[in-house]
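The structure appears below as structure tokens.
Up next is chain A:
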Amino acid sequence: MIRVEHLTKAFNGHPVLQDVSLEIHEGETLAIIGRSGSGKSVLMKHIIGLMKPDSGRVFVDGTDISSISYSELRLVRRQFGVLFQGGALFDSMSAFDNVAFPLHTFTRKSEDDIRRETQKCLDLVHLPHVGAVNPSELSGGMRKRVALARAIALRPRYIIYDEPTSGLDPETSSTINELIKGLARQLEITSIVVTHDMHSVLAIADRVAFIHNARMHWVGSINDLHSSEDEVLHAFVKANEYFIGAAASGAS
Partner candidate 1 sequence: MKIPNEVKIGIAVVLAGTVFYLGTRYFRDLPILSRAHTYYTEFVNANGLVAGNVVSINGVNVGSVSDVQLVRAGARVAFSVSEDVVITQGSTAKVGGLSFISSIQLDIVLGPADAPQHAPGDFIPAAEQVDFLGEIAERAPDILSRADTLLKNTRQALNTAETLVSDPTSDLLQTMSSVKASADALHTILLAEQRSIVAVLSDIQALAGAIMTLAQDSLAVTVDGVNVILERMEQNLASLETTTTALSDLLTKINSGQGTLGRLVTEDSLYTELHQTVSALRRILEDFEEDPRQYLRHLKLVEIF
Partner candidate 2 sequence: MNGVVLNLVRPFFSLGRFSLLLAKACGSLGDIGIYRKNMVVQMVRIGLESIPIVALAAAFSGAVTTVQTAYQLVSPIIPPKVIGAVVVPSLTMELAAVVTGFILSGRVGARIAAELGTMRVTEQIDALEAMGLNSVGYLIVPRVAAGILMFPVLYVAACLIGVAGSLLAAMLTGVVSIGEFILGAREHYDNFGPYFGLIKAFVFGFLITSISCYMGYYTEGGAEGVGRSTTRAAVMSCVFILVADFALAIVLL
């Protein structure tokens, strides 16, 4: 379980997050939504300790990660898989080596075992044959899927998706959404999805956290989303649904 308490962060005197509290339950898929630049990614980086809060605390399984040492923090991070926006594949290695990298680095498995497990991860993201290809030769969607395979290679307990569908066409987006949903079910992973794509949210999320003006504006289950009478939330959802509709009609 992850718990964020009264998190406040400012850059150059400009507040990005103010008094944000949030709880992420075991096994659920939580979507953190908000406009671009609303601080969603900053919140995500706090959850894996890439940033330190100005004030407030972040607990992962009861450990306050904002006050532990760097080596302890690294141990905590191994519980996480992170899918970065652009995939963040290491372009000095082939796709296969990217997926095998965490296994090489953090396990003492034999070369054969690693190869088998890497292949299994690539199968899970439906890309069994891209192993030898360099990341730069892959399309955006494939890159994200390889990155996803890398993120799950160590069978993390938590997986964080940073804008998983941004920059992808609707068809690829829904493939990714299917993958996220499938992995959450198959691997019993707690998922945190940072996004502004409402289509994606509606497809995969159990709960939604809406950040607005650097504050946690609204948190609730996906079912409460439509029944909520919060105007700001409504405006955000409406704008997105309009966009989704337009995109869908454009695609068809």
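The working rule: contacts are C-beta pairs under 8 Å (C-beta built on N, C-alpha and C of every residue); 3 or more make two chains touch, one makes a residue touch a chain; residues count from 1.
How these were chosen: all candidates are chains of the complex that A comes from, given by their letters.
For clarity, every value in this text was computed on a predicted model and none was experimentally measured.
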item	value
Options 1 or 2 - which one, within this complex, touches chain A	2
Touch list for chain A against partner candidate 2, complex	45, 48, 50, 70, 74-78, 80, 82, 84-86, 88-91, 102, 105-106, 147, 154, 160
